[in-house]
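All protein chains of the complex are present and in place, except for one that has been dropped.
Then we have chain A:
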């Protein structure tokens, strides 16, 4: 580009520029320092609210692991996060920004709750299988809606999937206060608790969702890495035109992938209603669908790293809950602490891919052209 054009464009004082890929060594250094910076910044906050940070962090780690029951609780928190992060990964790999995991979890929950409420007398194995399939269908269809509109009318998937979250949430509200309201709850709007037959079995004292989650880690990894469909996803994600030139049915791939993405989130919903809550309530997704985005992103869409990061998140959440009651501090403090830690890590993550370039004083000094 000529100098003349460059002069016309006013260069901002600071601009964001993509970095060349950092070497693995530097990356690891960056993430390690991110972790420690997060701990330090969080510590300053704790100090400011009058809590000894060393004790608090000790309590967080202890709280997540102090007993068999605590570990089980941590795993229970991890299950929906792990599964929905894996679900999101499929869509993100295709650069389809599905931020509707929350709604897909809910729809999976709603679909499987139908069978738990009205067909609780079916043989246990049959009922569980049907509930799982219902969860898959519910979440999958909910994700297909924005995918179909995107391929047909080019709608913005970010907004579309986001909006569908609220529709799903209000659908629960409607069912809770309307057709599925527990008649024995003397007016309190709630859906009846599932009968024992409609509850997910426990394996090692935690509902089977953890096993489903681990199997999905392997399945998603294998699907993306070794199957033709997984290859198609990454090609569509890199460039839709390339995919088209290669004769791929891009629309079909988008709809199919979103179905799978939503279906996996739907499984998370099924596990929550039948394994953790034993009923369908407004808190069934509880923000997990949004946290899952961060997990998938931080893990660079690698299923195994998702497992590790999910574990980290769950430990933090469970530990913070214990810290809150131990020190008698407000729940807001532990939420803020989690927010700070996350924010610092995300900031470091951002700077691993981008850098800020401060405007050079000398005219025409900028190396990069536009």
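Basically, a residue touches a chain if its C-beta (ideal position, glycine included) is under 8 Å from a C-beta of that chain, and two chains touch if they have at least 3 such contacts; residues count from 1.
Everything below uses one rule, namely that contacts and distances are computed from a predicted model.
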Chain excluded from display, named as in UniProt, from "Molybdenum cofactor biosynthesis protein MoaE", "Molybdopterin synthase sulfur carrier subunit", "Nucleoside-binding protein" or "Aldouronate transport system permease protein": "Nucleoside-binding protein"
Given A:33, A:193 or A:229, the one touching the chain that is not displayed: A:193
Check the options A:162, A:198 or A:276 and report the residue that touches the missing chain. A:276
Just to verify: which one of A:84, A:161, A:291 or A:321 makes contact with the chain not shown? A:321
Which one, A:284, A:301 or A:341, makes contact with the chain that was left out? A:284
Out of A:49, A:305 or A:336, which residue would touch the omitted chain in the full complex? A:305
Note that chain A touches the chain not displayed via residues 24, 28, 65-71, 73, 76-77, 176-177, 186-190, 193, 272, 276-279, 281-284, 286, 304-305, 307-308, 311, 321-322, 324-326, 328, 330-332
